[in-house]
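The complex appears here minus one protein chain, its other protein chains still in place.
Per-chain numbering from 1; labels A, B and C assigned in written order.
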Amino acid sequence: MEEGRKINVGILGATGTVGQRFITLLSVHPWFVIHALGASPRSAGKPYASAVNWKQATPIPSAVKTVVVRECKPEHFADCAIIFSGLDADAAGDIEAAFRGAELAVFSNAKNYRRDPNVPLIVPLVNPGHLSIIPQQQALHSPPLSKGFIVTNANCSTTGIVIPLAALEKAFGPLELLLVTTMQAISGAGYPGVASLDIMDNIVPHIGGEEEKIEWETLKILGGVQEDDQGAKSFDMHANHPLRVSAACNRVPVIDGHTECVSVRFARRPPPSPQQVREALAAFTPDAKALGCPSAPRHTITVHEEPDRPQPRLDRYYQDGAGVSVGRVRQCPVLDIKFVVLSNNVSIGAATSSIINAELAVLKGVVAA
Amino acid sequence: MEEGRKINVGILGATGTVGQRFITLLSVHPWFVIHALGASPRSAGKPYASAVNWKQATPIPSAVKTVVVRECKPEHFADCAIIFSGLDADAAGDIEAAFRGAELAVFSNAKNYRRDPNVPLIVPLVNPGHLSIIPQQQALHSPPLSKGFIVTNANCSTTGIVIPLAALEKAFGPLELLLVTTMQAISGAGYPGVASLDIMDNIVPHIGGEEEKIEWETLKILGGVQEDDQGAKSFDMHANHPLRVSAACNRVPVIDGHTECVSVRFARRPPPSPQQVREALAAFTPDAKALGCPSAPRHTITVHEEPDRPQPRLDRYYQDGAGVSVGRVRQCPVLDIKFVVLSNNVSIGAATSSIINAELAVLKGVVAA
Amino acid sequence: MEEGRKINVGILGATGTVGQRFITLLSVHPWFVIHALGASPRSAGKPYASAVNWKQATPIPSAVKTVVVRECKPEHFADCAIIFSGLDADAAGDIEAAFRGAELAVFSNAKNYRRDPNVPLIVPLVNPGHLSIIPQQQALHSPPLSKGFIVTNANCSTTGIVIPLAALEKAFGPLELLLVTTMQAISGAGYPGVASLDIMDNIVPHIGGEEEKIEWETLKILGGVQEDDQGAKSFDMHANHPLRVSAACNRVPVIDGHTECVSVRFARRPPPSPQQVREALAAFTPDAKALGCPSAPRHTITVHEEPDRPQPRLDRYYQDGAGVSVGRVRQCPVLDIKFVVLSNNVSIGAATSSIINAELAVLKGVVAA
Partner (left out) sequence: MEEGRKINVGILGATGTVGQRFITLLSVHPWFVIHALGASPRSAGKPYASAVNWKQATPIPSAVKTVVVRECKPEHFADCAIIFSGLDADAAGDIEAAFRGAELAVFSNAKNYRRDPNVPLIVPLVNPGHLSIIPQQQALHSPPLSKGFIVTNANCSTTGIVIPLAALEKAFGPLELLLVTTMQAISGAGYPGVASLDIMDNIVPHIGGEEEKIEWETLKILGGVQEDDQGAKSFDMHANHPLRVSAACNRVPVIDGHTECVSVRFARRPPPSPQQVREALAAFTPDAKALGCPSAPRHTITVHEEPDRPQPRLDRYYQDGAGVSVGRVRQCPVLDIKFVVLSNNVSIGAATSSIINAELAVLKGVVAA
């Protein structure tokens, strides 16, 4: 990035939970300048402060209070080099496609295109290399595109675990088995989201589609990009070393921060010891940091020695929510190693990942900034 | 039981959380009559209503309000045919031994004697046959005993899972692997127990000694009693078919009711289908019911078809807390089958189990009633 | 009531929160038999168990599981002598009017007709005498009615305080000033009601329209019925002794049970002492009890001596939720006396009051049973 260079960005779904988080983070971003806000026709035409039901613990950034909200149509965002989408899944499909078709670079938090064979599903601290699929995405579009594309980030509960799992595969080779039980915060369901009568003094042992997301997305993210004889690229879904994943997802009465109990089996025998695992996790440095992404955490994974950590209330703000906390690394009598992961679902699990993805795309020249 | 026969019982640790639950349940019991209450010297000599910091949602039963609390010494409980102990582990060791030595039948909720090779660890809906060790316990005591003994019930989180697991082993033969992640209610820690600052808007992914209890107790309970050539009995710890157990225990902000996510692998190939598992769970009828224990649940395991059950707030009072709720029975991509168990930790997980154990002992003639 | 006589009742809004509570209570009622269930067109035609999203801690009563839900039209409820309405305010206005017009006796939990000058607003433990307005309500209807009428019960937070206030006025004469701050449970907002993100680790110091309800309804309920020279009856709104009421309403993270901090000033000088107030509250016996209403609490007001009671979790089930708990009766340095009231908003604050109102109407011959 050229010194002092500023890049205009737009935010779709700006009044929603993820949109509010985008605004909070981008209002102090060193490169990106909030240029346009999009929301539903009901909100369009109003100043942002009137349109939004603001639910963050910090006030609405003064720079956006009087910004007039627009409808989510590409022509209203033509001046934006980057579009962040916090749209709900029911709106994201058509709108994100329209923006891409209008040659805009879309970084989406929605699930709609995560399984698209030409759309990268990127956890920026894990698989930035998947950006290499974008030229193919653009070439196969009708008509072919030169600047427009879609990049998605992962589901929040997937994001939390693939970061330490990537560190383990980097250090010890492929994983074979993964069993994870999640305890997910209510903020993961948006607003109004979970009814208080459903979750106070309660656990809901089911989140629609969540287990399937973890079991599928993990393979796409931890897998590589393969190229056939004709030069066609595809995601290999960890096929070189088949990985079986089993997830059990629970909603718990926690506001922010997903806690996940993980057990893994490595392909390599004997497996690493708990101490080796701790060291590998603590030493993990993702490319995004090396490349100079300003929103990448200074330190990615903190490994707790205390027996009762990580805990969401104490650890969710680690590295402003961009880092991941791991604790209780110990042997698993059934698989090899078990441990606990805590990640901030509204930060690294959502908006922060999208923003680092955009930073990566700028640094790699994928976005014409 | 002879019609109308009444049996005097004493309660140790009567002012504590488990003691309060014993009193609530026993005050309406068809056979047992609360005859004596024991607590710490600080409480001794006071009427129960003055000594206790009552925390139940139902009032103190009027029959015990004015009962004068005694010190936990056997001579004050000589008239009791049965002693229920809700003592904390730091007091239970010596006091329960003294009561047994004074020829009293002790049904303990404490952990102290669970690993004793001559003390049965009984979940009454699972392994009442382990009462057969008692003559050996009495014979090996110095001096030998004719009426005194100790029976323990299991840790609350163990109890919740061994009931459905016993149903599965009964139907499909031995289990080989068990991986369980618990989400345990605060009431499991007694009073004052968990500080509110530690658990509100939080998860604590550690409960001291709990994982070890599940991993060990499950083997003792699901295993059998073997006899060597000299007629010496011992617990076989599921040795015929080795079972590996891995537990990850979490404290969650739920008042009552432990939720546990379970994955199992069966020895038999192919394993049963989810539908077969559902049917076997729903059909399970423990001996305690057949024998006529008045506190055994009418129906032991309810199997939910709804995708989001069981939930502690909605299901913990099933069968007055004596039954167990299971849901989300489905295939596990890593082991064979996974499901969710909900059990009431203060009822079947604690006092109710002790009471059914005593009922079993009466019906089997182990207690001289 | 003639021995063994059974009365058919219908429930409108049967799938909602209040409707579920009506069903739970009426399924074991000694007089009333659930005959018909009404809900929105979306639910009509389905068996109740399929139509409802059941949220009670006790299972759906088996007697109603297969009852086919009907649309809320009077012709589907012609066989019912009594209609209980748990409808939301946006539907209740027209539907309840139509049912009354079809000569049905409607006991409503909705706010729509509470301010109607010919509709009694009855807290059954306080002002059953207001039923005397019904003949005028029927006569003024166009066309005049012989059996149809509407009786409403009060807002839940009003109900909790008027019961002890009625006891105080009965013992010590009129009140002059009332200042109340409420801490209201989430169940008062129905389902889905309060979003968990709005109330976990939080207080919302505002409930729309609630303060106005308390400030107005209290006057109608504690006031009398006056008759002018032409025999026209009207509610006097406590006009003989003007009473000024100030309410501050808060939503708190409690599932069931409204806690209210009350300060009052009496007209009489000197005012009663705290001890006299305690005695008057404990001695209060409402007419509904004397008349033999089966759902009236055995004891209406329990007065706690402990310094830290009442508490919602410990006291909301007092008298199955039909009684009221008062504690901390002490002098108020600004007015005369202050105390804390705890009432079960889903029981005496809603369905239970409607049911006792219907019992009163049967006993007084207002309903032709």
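One rule holds in what follows: contacts are C-beta pairs under 8 Å (C-beta built on N, C-alpha and C of every residue); 3 or more make two chains touch, one makes a residue touch a chain.
Since this is a predicted model, take the numbers as computed values, not measurements.
S.K.: Check each of C:G38, C:P74, C:G188 or C:P312 against the chain that is not shown and name the one that touches it.
M.R.: C:P312
S.K.: Check the options B:G173, B:G193, B:P242 or B:P294 and report the residue that touches the missing chain.
M.R.: Looking across B:G173, B:G193, B:P242 or B:P294, the contact with the absent chain belongs to B:G193.
S.K.: Check each of C:S27, C:S40, C:N202 or C:S234 against the chain that is not shown and name the one that touches it.
M.R.: C:N202
S.K.: One chain isn't shown here. Among C:G86, C:P272, C:G327 or C:G349, which residue touches it?
M.R.: Spelled out, the listed residue whose C-beta touches the missing chain is C:G327.
S.K.: Among C:V245, C:A296, C:V324 or C:V346, single out the residue that touches the unshown chain.
M.R.: C:V245
S.K.: Of the residues in chain C, which ones touch the absent chain?
M.R.: 177-179, 181, 183, 200-206, 208, 215, 244-246, 248, 250, 252-255, 259, 261, 263, 307-314, 327-328, 332-335, 338, 340
S.K.: On chain B, what residues meet the omitted chain?
M.R.: 55, 186-187, 191-201, 253, 255
S.K.: Can you name the residues of chain A that touch the chain not displayed here?
M.R.: 55-58, 200-201, 255, 313-314, 316-317
Rule of thumb we're sticking to: only the chains that are shown with their structure count from here on.
S.K.: Whose Cα centre is nearest the centre of all Cα atoms in view?
M.R.: B
S.K.: When you check chain B against every other chain, which residues touch at least two of them?
M.R.: Answer for chain B, listing residues that touch two or more other chains: 200-201, 255, 313-314.
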